[in-house]
Each structure stands twice: as structure tokens, then as C-alpha cells.
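This is the structure I want to talk about, given as C-alpha cells.
Note that one protein chain of the assembly has been removed; the remaining protein chains are unaltered in position.
Entry: chain A
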């Protein structure tokens, strides 16, 4: 029996301890399964009053993540609360990969595709995962 697989890894940056390198495994059952997605996370001066800044470094085909890797997630913005933590934020991001929300899109083209031809979109997402997230 293998040990439970760690699905999120966080490493602080050597030069700047407010800066973290994050790797999230694509959740099983999603088109991102098998992918390892790199993110960067930065704690601003006002943290925890202000949300951490998180961005995908790995290219990903997702209606709520744009080409620059920016993430549309309420808890990163208005719904941030100082009681939330880095752990909960990263789990929310992983959950976002499991359930894309094309009705509140950030990457409009992807969202269109997702709504009009979901099969095709998932296929593209899988292809991107294989191409970029290995």
C-alpha cells in the first residue's frame, strides 16, 4: 500500500519568504488529472487582512483562468477573510479545477467553448494538460 499521495506542495522561495512555489496535482476525474500545475503565491504586506496573490505558471485550459494564469475565485477577492489561510485558498483552487464555472468566466473564449461544446473543451483541456503540465 502506497502512502497517501500529497496533492499540493508548497515551497517558500529562498530569497523572499513571502513568496512561495506551489504545485497542485490535477484532481482525479477532471480533465486535468495527471497534470502537475505550477503556481506562484505571494503574501502581500497586509496579509492576512488582504488575500494572498496567486497565479498559475503552467498553461491551463480553464474558463476561470486566463492566459496569464490569473484566477477568478471569490475568496481571492471580495470574499477573502482573514480567517482563511493559504491552505484553504489552495484547496479552493484545486476544487476550481474539478468544477469549472463557465458562467463566471475569466477566459471568455474558453468559457464559450465550454458552454457550446463541452466535450470538445474537455478534450482540449486534457490535451493541454498532457502538453504543458507534465
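The working rule: contacts are C-beta pairs under 8 Å (C-beta built on N, C-alpha and C of every residue); 3 or more make two chains touch, one makes a residue touch a chain; residues count from 1.
The rule is simple: contacts and distances are computed from a predicted model.
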item	value
Chain excluded from display, named as in UniProt, from "Multifunctional methyltransferase subunit TRM112-like protein", "Beta-Casp domain-containing protein", "DNA repair protein RAD5" or "Integrator complex subunit 11"	"DNA repair protein RAD5"
Touch criterion as defined above, residue of A:16, A:85 or A:116 at the omitted chain	A:85
Per the touch definition above, residue among A:13, A:77 or A:123 touching the missing chain	A:77
Candidate in contact with the missing chain, chosen from A:22, A:51 or A:93	A:51
Where the missing chain touches chain A, by residue	46, 48-51, 70, 72, 77-85, 104, 106
